[in-house]
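As you look at this complex, bear in mind that one protein chain is not there, while each of the others sits in place.
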Amino acid sequence: MKKITLIVLILIINALHSNISFADQKKNIDHITKNLRCLICQGQSVYDSQSDFALSMKKLIRIKIKEGNTEDEIYNFLKEKYGEWIVYEPEVNKNTIFLWGLPLILFIFGGLLIIRKVTIK
Amino acid sequence: MKNNKIFYFIVILIVAIFIVLLLGLKEEKNYSLQPETKKLNNSILLKELYSGKNIFLNDLLLENEINLINIWASWCSPCKAEHPYLINLNERFGINLIGINYKDNLDNSKKFLSDLGNPYDEVLVDSDGTKSIELGAIGVPETYLINNENKIIKKFVGPLDQDDYEDIISLIKK
Partner (left out) sequence: MINQIGAYSLYICLFASVYLIFKSYISLKNFDKKFYQTFFATLSVQLFMTILSFFTLVFAFVFSDFSNITVFNNSHTLKPLFYKISGTWGNHEGSLLLWLLVLTFFLFIFFVTSKKMNVRYRILTILFQEIIILGFLLFILFTSNPFLNILPIPDEGLGLNPILQDPALAIHPPLLYVGYVGTSIIFSASLAALITKTVDNVWASHIKNWILISWIFLSVGILLGSIWAYYELGWGGFWFWDPVENVSLMPWFCLTALLHSIIVLKNRNVFHSWTVILSITTFSLSMSGTFLVRSGILNSIHTFANDPSRGVFILTFLLFLVLLAVFIFFFNQKNFPDTYQRSFLVSRETSILINNWFMMFFLSVVLVGTAYPIFLEVINDAKISVGPPFYHKLIVPFLIPFLFFMALGPNIKWIKDKIIKLNISQIIFLILSFVISFFIVFNTNTNYLFSTLLFTFSFYLFFNVINSFQKKNSNLSQKVSHLGFSIFMLSILFNGILSKENSANMKVGDEINFLNKKLIFENVKVESDSNFKKLVGEFKLNDNGKIIHFKPEIRVYSHPETITSEADISSTLFSDNFLVFSLIKNDGFFNVRYQHKPLMIWIWISVLLMSLGGVFSFFKLNEK
């Protein structure tokens, strides 16, 4: 039962991942810059900021897209330069496994508690 | 019995959270750089300030020596403050110093150098700031120490001060 729930959840999350497809280049730039933290601002994304850093970053991303880099390649390039801190969506790795996993574990746990509580008849 | 276990678990959990948050209070909140040991990207192409020639940044780095890259702009006042240190580093210690002129008006930057002295062996122009991003900069001024394997071994964000200056000198002498 637990396994099935988990598989379903993973499928749902994967579906969400793959659903992000892009129409045109501008939309693509906007999408990427919304997912980047403006490092010199207080909690603003690169997309929302008009600081020098953000403006240069937007320009660089436009160049990178023109050169044929994919979204992930751009993120990886920037992560290498600035660290994980720059992206708003942390990738799943050993550092962030509980970030993504804990709410799901609690959800399953809560579900089991409810099933135990009520009388099924 | 079972309740006791839950009780201890919760108390320990709360105390653990408390300790972590207490330690968290001491952490630096703003962007801080992690020690960088990555190789410099070897395809960064920039224009030279005076001649306008295109030059690869890597070609300017001297082998088997410590190099210094300084990102600056004439409109940035902290850059003026750190300028004497750069002049000293270049003239007294003969370090290979490459300046990257960040988002600047070329006439202003030339005037800046003729007024305050030119500490740079070469000055490259990054007119839209994208090359500095490729180097991993967040603004001006920033100074990078590059070792003999073309790796950034130290980043100084913000103007150099006396401590940084001595730091650089001790690293050169090593």
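Each chain gets a letter, A and B, in the order it is written, and its residues are counted from 1.
Criterion: contacts are C-beta pairs under 8 Å (C-beta built on N, C-alpha and C of every residue); 3 or more make two chains touch, one makes a residue touch a chain.
Nothing here was measured: the structure is a model prediction, and the numbers come from that model.
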item: Touch residues of chain A, complete complex, unshown partner; value: 9, 12-13, 15-17, 19, 23, 34-35, 37, 42-45, 48, 50, 52, 55, 83-90, 95-96, 98-100, 102-104, 106-107, 110-111, 114, 117-121
item: Residues belonging to chain B that touch the chain removed from view; value: 3, 7, 10-11, 14-15, 18, 20-27, 29-30, 32, 34, 103
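Going forward, only the chains that are shown with their structure count from here on.
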item: Between chain B and chain A, distance of the C-alpha-averaged centres to the nearest whole Å; value: 28
item: Residue ranges of chain A touching chain B (in the complex, touch as defined); value: 39-40, 52-53, 55-57, 59-60, 63, 80-83, 85
item: Residue ranges of chain B touching chain A (in the complex, touch as defined); value: 31, 33-34, 38, 103, 128-130, 132-136, 138-139
